[in-house]
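Structure in structure tokens, see below.
Missing here is one protein chain; the remaining ones are kept as they sit in the complex.
By written order: A and B. Residues from 1 in each chain.
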Amino acid sequence: MATTTEPALDRSHKPGVPPLLAIRKVAKSFGKNPVLRDVSLQIAEGEFLTILGESGSGKTTLLRIIAGFEDATSGEVLMEGERLDLSPPYRRRVNTVFQHYALFPHLTVEENVGYGLRVAKLPKDEIAGRVAEALAMVKMAAFAKSKPAKISGGQQQRIALARALVNRPRLLLLDEPLSALDANLRRQMQVELKSLQREVGISFVFVTHDQEEAMVMSDRIALLRMGELEQVASPREIYSHPATAYTAQFIGHTNLLRGEIKSGVARCNLLSWRVGLPEGHALFSLRPENIRIVNPAEGSDANVVTFRGKIQHQAFHGATELLQVVCADGLALSVRAATRENRLGDLQLEFSPADAVPVRESPERG
Amino acid sequence: MFSRAYRAAVTLPPVLWVLLFLLVPYALLLCYSFWSVSPSQTIIHSWTLENYRELFRVNVYLQTLFRSMWIAARVMIFSLLLGYPLAYYLSFYAGARKDLLYQLVIIPLWVSYLVRAYAWKTILGSDGVLNTLLQYVHLTKHPLEFLLYSPFAVVLTLTHIYTPFAVLPIYAALEHIPRNLVEASQDLGASPLQTFWRVIFPLSIPGVLAGATFAFVLSLGDFLAPLLLGGPSGIMISNIVVSLFGAAYNWPLGAAISLCMLLLVVSLLFFSEQLEKKWSFR
Partner (left out) sequence: MSASGNTSRWLPWHAIAVFGFLYLPIVTLIVYSFNGSGVGGFPPRNLTLDWYRMLFADDAIWESVLNSLIVALAAMAISLTFGIPAALALDRANFPGKALFRRLVLLPLILPGIITGLSLSMLFHDSHVKLSLLTIVLGHGTALISVATTEVFAGLQKLDRAQEEASLDLGANYWQTFWRITIPNLRLSIIGAALLIFTLSMDEIAVSFFLIGRDNTLPLEIWGRLRRGITPEINAISTIIFVFSLIAIVSWYRLRMGSEGTQETGAALVETAS
């Protein structure tokens, strides 16, 4: 697979030193149902990695295997070179922020946060100090003596975070922690979580189905589909150079152009351009923002592909709008343009061949 | 949304019935406890505290009451000891068989009390199944006398009857505990045993209290088991009440004792309810 599973940004990685977390060929089936197939991934110190996928992709299962709540059917998980998957969850230096927070209702906020420290039998004053520090870090110091039932969802989420981080784990796992929050609070928390991670310096493994969220927060994104990794790369890389059709469509909007390559020329319906790719079928991803509307009177560069299209539909998105355009041969494309009041129905459009990124097919997996 | 006529129509009949057949009888009970019985076996309707004084003066009543409470306490403890692990197994380990096992717990609950008490009688007697079995395998030479017609038999039978009563509320409480709390506890470093004591058990306390209350209160007022299996040393307070309404014709005294039992039960329920509220974290 032409995907990068090695960390692209690894500040502390010295050659010869094992990575913080190594997932090697992990597979998991529930009965006859395979949920994860042959997943291999490495996580570096201090990085923010997001495991992105639809529901059913296996992302939560993968997280639970790292945390220790599921055993992999085959494969290994290693932390700093040593087998992690042989230990029970309560012996791993890994902590989890659960999707519905899982705060203990019979304990106060303070007692919740200090739970792991009490279990480890640390001295009382140390516990008090670290708990206060953790609460201050998530800005919840005022609620120390409250009970979880009395605080809001967003506040509970911060406490869950504090409770995990106070134990100074090597790795923090976050299972869709923002999914229960409303949109504005969610955006706010995304920023806070990201800066928190930078501040604390611990590796975060974040699971979500929201691709926008993944792009905002991550150093790297691991896109999971039906139990296998489609691509692992930084947000910019994955956006501008998607490896597969699924990746191109899942992250952001795209147009998929299906065509034939013959003698160095790609032909897709009435569009054609030069490419240095071998003969045969081809699939290209062309982002809507890379199709430009041009004034027919001006000339075009030699190197662009031009064509005409009729606007079928206009969707207002605030600063931009998404136009559904149909070409003479029936090809339908999405075009993103700056919002404009009066648009002519008939447009002259162009794009650069470099923006038509070749992608692999994403086959159905049985 | 519901008209006054509607609300009156649904409220009046049951309230009237309950008034007539529950409130009035209990009120009568109260009155009788302050009356007395004449030597010619008629009720004298003059108000007196004599019955209550007799309760405290004559030893046998208080003794029997304390013996009944001690029996009830033992039944409560054993029911909890037997019932909690069973409920825990059902909730956390039974998996696919949970439903079936749950039915197996409630079936004895509803099979005739009399039948089950009688069954123990046939098992524990000197010619009973247990004794003849022990002699058959040569573990004993003579029948064990203490098995039947003793407080032991009463405690055993009542534990048998009321253990399912303890299991059900504990099971319900355990089922209510979100499983992610158990995972969170382990994630934070607590072993399964620590998780049980710090998280699971505290959250199951309302169920434990409910089960304990049922077992205690229902055992306290039981009259059938002691009558069938208790013998002279196993008499409980309800048996005294029954005899006062039967052969030892003294309704006022019986009413006084009943009233005391009623007050005791009501205060235990109230007390238990307060504790349950304190331990429920909703």
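In the analysis below, a contact is a pair of C-beta atoms (placed from the backbone, for glycine too) under 8 Å apart; a residue touches a chain by one contact, two chains touch by 3 or more.
The structure displayed is predicted, hence computed values, not measured ones.
**Student:** Which listed residue, B:Thr48, B:Thr122 or B:Thr140, touches the chain dropped from view?
**Tutor:** Considering all chains, including the one not shown, the answer is B:Thr122.
**Student:** Among B:Pro151, B:Pro169, B:Gly189 or B:Gly230, which one is in touch with the chain left out?
**Tutor:** Touches the omitted chain: B:Pro169.
**Student:** Could I get the residues of chain B that touch the absent chain, sorted low to high?
**Tutor:** 1-3, 5-7, 9-11, 13-15, 17-18, 21-26, 28-29, 32, 82-83, 85-86, 88-90, 92-93, 98-99, 101-116, 118-123, 125, 127-129, 131-133, 136, 160, 163-165, 168-169, 171-172, 175-176, 179, 182-183, 191-193, 196, 210, 214, 217-218, 220-224, 228, 238, 241-242, 245, 251, 254-255, 258, 261-262, 265, 269
Here is the rule we use: only the chains that are shown with their structure count from here on.
**Student:** Which integer distance in Å separates the CA centroid of chain A from that of chain B?
**Tutor:** 58
**Student:** With touch defined as at the start, can you tell me which chain A residues reach chain B in the complex?
**Tutor:** Interface residues on chain A, with respect to chain B: 67-69, 88-91, 94-96, 98-100, 102-106, 115-116, 119-120, 147, 149, 163-164, 167.
**Student:** Which residues, counting only chain B, touch chain A once they are in their complex?
**Tutor:** Residue list for chain B touching chain A: 178, 180-181, 183-191, 194, 198-199, 202-203, 279, 281-282.
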